[in-house]
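The structure's right below; bear with me while I get my questions together.
With one protein chain withheld, the remaining protein chains of the complex are depicted in position.
Letters A and B name the chains as they come in the text, with residue numbers starting at 1 for each one.
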Amino acid sequence: MSTSKKYKRPESLQETKHLYCAGCGHGIIHRLVAEVIDELGVREKTIGIAPVGCAVFAYDYFNFDVTEAPHGRPPAVATGIKRVMPDHVVFTYQGDGDLAAIGTAEIIHAANRGENITVIFVNNTNYGMTGGQMAPTTLIAQKTATSPFGRSAANEGYPIKVCELLSSLEGTKFLARVAVDKPGNVLQAKKTLLKAFQNQLDKKGFSLVEVLSMCPVGWGMTPQAACKRIQEEVTKIFPLGVIKDLTV
Amino acid sequence: MEPAGKKKPIVIIDAERCKGCELCIVYCARKVLGKTKNINKAGYNPAVVADPDKCTACGFCYLMCPDNAIEIK
Partner (left out) sequence: MANKKTLMEGNIALCEGAIAAGCDAYFGYPITPQNDVTGHMSRRMIELKRVFLQAESEIAAINMVLGVAATGKRAMTSSSSPGVSLKQEGISYLAGCELPALIVNVQRGGPGLGNITGSQSDYFQAVKGGGHGDYRVITLASASVQEMYDMPQLAFELADKYRTPVMILADGYVGMMMEPITMPEKAPEVKTVKKDWALTGCAGRKPRKILSLYMSDGLLEAHNRKLNEKYSLIKKNEVRYEAVNTEGADIVIAAFGIAAKICKSVLQMAQKDGLKVGMIRPITLWPFPEQAFADIAKTAKKILVVEMNMGQMVEDVRLAVQGKIPVEFLGKPGGSIFSTEEIYEHIKKI
């Protein structure tokens, strides 16, 4: 597996400036997806599905066909597209509110059917776009706009570990968790995304990559501190690595 | 990573794209990049190439930049 040594905006990314906050991980993840699509040479047959959430404008950033989907429904929309265009590369790009809250049913059943799609699941432990509310992935004691005293297990339950949750489904073939908090992890994230897309080209079935991402504004800290938080707190609850791989 | 070799790497920062998050500065092992008091059109203080001679083209700044504001030639 190769990673590019080309340090220049990939073709699959438009020149448009992102509207993301300073230090937001989405920009890095967008670039990685674009690099992977470039390297696989599939830009002209890729169809992306943008979520509702911070990445709602993804269709303005990616340089290939992209559709909008209602909140939480990208896996169903992707299912429709992939079923009628099986030779196209279809992926969803979803946040933790989109995928793990309102869209729980859609992701579980798309995974269980083993849809041959790639899912990019950005976990930044809160709802960024709407102003930093509690997400299903919010850590215990984490203060958010809607958990001002910190998330309590007694009131709001526990952070959902999506990869582990999906791993019991026979339809899932590749589940991995990566982070974009430091250069080494960014490189690892790219390798993992490359595999998740390659799986689709090889018709291996459902692949999901969970990406732990910084949300400095939502977390009320500097981008540097947000990276540190991923290393010291978030990865303790959401450990990095391959959770399931049935592709070999 | 490529070693500093025959060709001197050039780091280019697009000051108008930069949001001043400083992740490139934080992760630059050789302190090539630095802060400024300049303000771009969007109101951010963009990062600058402070000490270009030290650059080894490790790519860390590019990898960590969320805004595609960095290119290494």
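Just so it is clear, contacts are C-beta pairs under 8 Å (C-beta built on N, C-alpha and C of every residue); 3 or more make two chains touch, one makes a residue touch a chain.
In this text, all values refer to a predicted model and were calculated from it rather than measured experimentally.
Considering the complete complex, the chain that is not shown touches A.
Taking the complete complex into account, A:F64 is the one of A:Y7, A:Y20 or A:F64 that touches the chain left out. Among the residues A:I29, A:C54 or A:A76, only A:A76 touches the chain that is left out of the figure.
Here one chain is not drawn; of A:E39, A:E106 or A:E210, the residue touching it is A:E106. Listed by residue number, the positions of subunit A touching the unshown chain are 43-47, 49-50, 56-57, 59-60, 62-70, 73, 76-85, 88, 105-106, 108-109.
The rule is simple: only the chains that are shown with their structure count from here on.
Computed from the mean C-alpha positions, the centre of subunit A lies at a distance of 26 Å from the centre of subunit B. On subunit B, the positions that touch subunit A within their shared complex are 2, 17, 19-23, 26-27, 44, 57-60, 62-68, 70-72.
If you check the complex, the residues on subunit A that touch subunit B are 5, 7-9, 13, 17-18, 20-28, 31, 182-183, 186-187, 216, 222-224, 227.
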